[in-house]
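First up is the structure itself, then whatever we jot down about it.
Omission of a single protein chain aside, the complex is shown with its protein chains in their original locations.
All chains are identified by letter, namely A and B, in their written order; residue positions are counted from 1 within each chain.
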Amino acid sequence: MNTFFASRPRRIAGLVVLAVVLVLAPLVSSPYINYQLSSIAVFAVAILGLNIVMGYTGQVSLGQSAFLGLGAYIAAYGVLHDWPPVLSLVLCAVIPAVVGMLVALAAARLRGLALAMITLALPIVGVPLARRLTDLTGGSQGRVVSWLRAPEATGLANDQWRYYVVVVIAVVAFALAHNLVRGRIGRSFAIVKENEAVALSMGVSPYRTKVLAFTIASLLGGVSGFMYLAVVQYTSPETLTFFTSINLVAAMVIGGSASIVGTALGAAYYVLVPVLAGQVNSSRTALISGAILLAVLFLLPAGLVSLPRRLASLLRRRPQPAAGAPTPDDATHRAPASSTATTE
Amino acid sequence: MSLLELEDVTAAYGHAQVLHGISFSLPENGATGLLGANGAGKTTTLRAISGMVRTTGRILFEGRDISGLGPDRTAHLGIAHVPEGRGTIGQLSVRDNLLVGAYQRRDRKQIATDVDYVLDLFPNLQQRVKSNAAALSGGEQQMLAVARAFMAKPRVILLDEASLGLAPSTARRVYDAIVRLRHEAQVSMVVVEQNANLAFSVVDDATVLETGRVALSGSRDELMGMDAVRRAYLGG
Partner (left out) sequence: MSYFIQVVVDGLSNGAIYAAIALAIVLVFRATGLVNFAQGGMAVAATFVAFALTRAGVPVLLALIAAVVFGFVLGGVLERVVMRHFEGGDPDTAVVATIALLVLLTGLSALFFGYEPHPFPSLFPNRTIGFLGAFVSLRSIGTIAVLLVIMAALQLLFRYTKLGLAMRAVADNPQSSALSGLPVSRLLMIGWGLAAALGAIAGVLVAPQLFISPGMLDFVLVYALAAAILGGLDSPVGAVVAAAFIGVVENLAGAYLDFIGDDLKIAVPFVAVIVILIVRPQGLFGRKVTVRV
C-alpha cells in the first residue's frame, strides 16, 4: 500500500476509488451489512482519538469508552428534548472535549501508568454513575431512541441514511486528523512520545501537548458516541465499560499504532472479528477472538497496516544472500532482545 | 595459547553486513585495543564476542569455539562486556548493581571483599552506594559499569567506549582505575576507544579496523610510531 500510493496521481486515484466505494456500498448492501459498515465508521472515530493520544503521543489511555458513552448519552438526551441533530453533534464534541481537557489538566503532569490509572478510573466511575443518574441516562435500562430517520426526499432507507451520516462525519474526522498529525502539532506529539525531556529542550511543553492530545481524543470519543447512537439507536451503561476501552486499545494496536490507515483497519477488526467468530461458533466467540488477536500480533506486530510491507519483505527475502554473508539460518543462537541495540 | 582468538569473523544486522572477516588474538593477561572510525565495526566486534550478534567464523575462548553462545552463556565462561552506553541497571542501587555483577558466583565472603575493593578503586561510588544507578552522573555510571563487570571475576573484560560523553578529567580517572584493575586483578581486556591516548594507556597492542576489516595491527609502540595512526587517532 505504501509503495503503491507513493506517487501523487496514484494516491488521488486510490482516494477516488475509495470515495466511490464508500458512496455506492450502502445502495447495494443489505441493512445488516450497512449496520456493520456504519459500526466500523463509529469505532474508527473512537479509535482515531485513541490513536492520537496513544499511538502518536505515547500516553496510555484506558478511558476512551467513557467519552464514547458520554457522547452517546448526550445525543440520547438531545433526542429526548428534540434538539436538532446538528446541535447534538456539536455538544457531543464540545462537552466530552471539555471533560477530557479538565481531566488532562489535572492528570497530564503524570506519566506512564499513573496517567493510565486516571484514565482507567473514567469508565470505572462512569458506569455506576450512568446507572445512578436515571433522570439523565435512563439508568440500567439505558435509552432507546428512534431518530435520524431518512428524510422522505432522499428516497433512502433509514440504514442507508444513517450510514451516510456517520461516514461523512468519519471522513471529515479522518481528514482533519490526517492534517493534524502531519503538521506542527503532530511533530510535537511525536517529540513528546519520544522523550519528554528532549521536548522541553526543544521548546515543546509536554504538559500542554498531552492536554491537547487528550482533549482531541475525548472530542473524537464524544463524536463517536453521537455516531454510535445514530447507528445503534440505543445506549446503556454497557457502552462505556472498561472492557470496551481495553478492546479499543487492542483494536488500535492491531490496526497499526500511529497510523491513520491502521486506525480504519483496527475499527474493521473491532467490528468484524466478533461477528465472524460468532458465525463460526457463537458459544466460542471469546476463544476465537483471542486466538485471532494473538495470531495477528504474532504475524504482524506492527499491525494490519504493515501487511503490504511485510509481504514485500517476505518476497524480497527469497533471493540468495551474497556469498559469505551470514544468513539468519546459519545463526545457531537466538538473537537477544536487541531491537533497541544500536548499530555501529 | 591465546585467551581469546577471532578467526575470520563476520557479522550482520539484518541484511547489513558490518564485519567482513575480522581476526585478532588476545594473549593470557594481555590487553588489546580496537581502534577505528565510527562505523568501523569496533562495537560489533565486541558484541560478536559476547554473543549479542549472529556471526560466522570462529571465536575461540580458552581454545573452545564460543560462537553461537548467547550473552548469558559467554558471561558464564568469564567474558564481561561493558557495553556502549554503560548498561547499568538504573532502578537498582549501586550495591545491587555490583551484586548483579557477581550473580554467578557462590563465594559470598570473597564477593564482599571484592565489593570493598571496587568501592576503594572508585571512591565516588563509595559515597553513593545506596543511590539508584540512574541518579548517578555519567562518569559515576561508567565507573559502576566497569566495577560491575569486574564483580563477575571475569577472565576478560570487553570495554566499549568508556570515555564516551565524559569530561576529559573524568575519562582520565576512569582509565586510571582501569589500568589499576588490569594489573592488580590480572584481568585481560579488549578495549574499544575513540580516544587512542586513553586506549594506549591500557593496552599492549592494538588492531585498527576500517569498514569491518582489519587495516593493520601491531604493538603499542609500533602503532604510536606510525604517522598515519598518529594523525588519525592521536591528534597529530
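Assume a contact is a pair of C-beta atoms (placed from the backbone, for glycine too) under 8 Å apart; a residue touches a chain by one contact, two chains touch by 3 or more.
Small disclaimer: the values here were computed from a predicted structure and weren't measured.
Trainee: With the full complex in mind, choose from A:Met54, A:Val192, A:Ala213 or A:Ala267 the residue touching the hidden chain.
Mentor: Missing-chain contact among the listed residues: A:Met54.
Trainee: In the complete assembly, which of A:Ile124, A:Ala190 or A:Leu272 touches the absent chain?
Mentor: For the chain that is not drawn, the touching residue is A:Ile124.
Trainee: Which of these, B:Leu60, B:Leu99 or B:Leu164, touches the one chain of the complex that we don't see?
Mentor: B:Leu99
Trainee: Tell me which of A:Cys92, A:Ala107, A:Val145 or A:Leu304 is the one touching the absent chain.
Mentor: Final answer for the missing-chain contact: A:Ala107.
Trainee: Suppose we count only contacts with the excluded chain; which residues of chain B make the list?
Mentor: Where chain B meets the chain not shown: residues 50, 52, 70-72, 75-76, 80-81, 83, 87-92, 96, 99-101, 103-104, 132, 134-135, 137-138, 148-149, 152.
Trainee: Given the full complex, what residues of chain A touch the hidden partner chain?
Mentor: Spelled out for chain A, the touching residues are 54, 60, 106-107, 109-111, 113-114, 116-118, 120-121, 124-125, 128-129, 131-132, 195, 197-198, 201, 242-243, 246-247, 249-250, 253-254, 257, 283-291, 293-294, 297-298, 301-302, 336-341.
In the analysis below, only the chains that are shown with their structure count from here on.
Trainee: Any idea how many Å lie between the Cα centroids of chain A and chain B?
Mentor: 47
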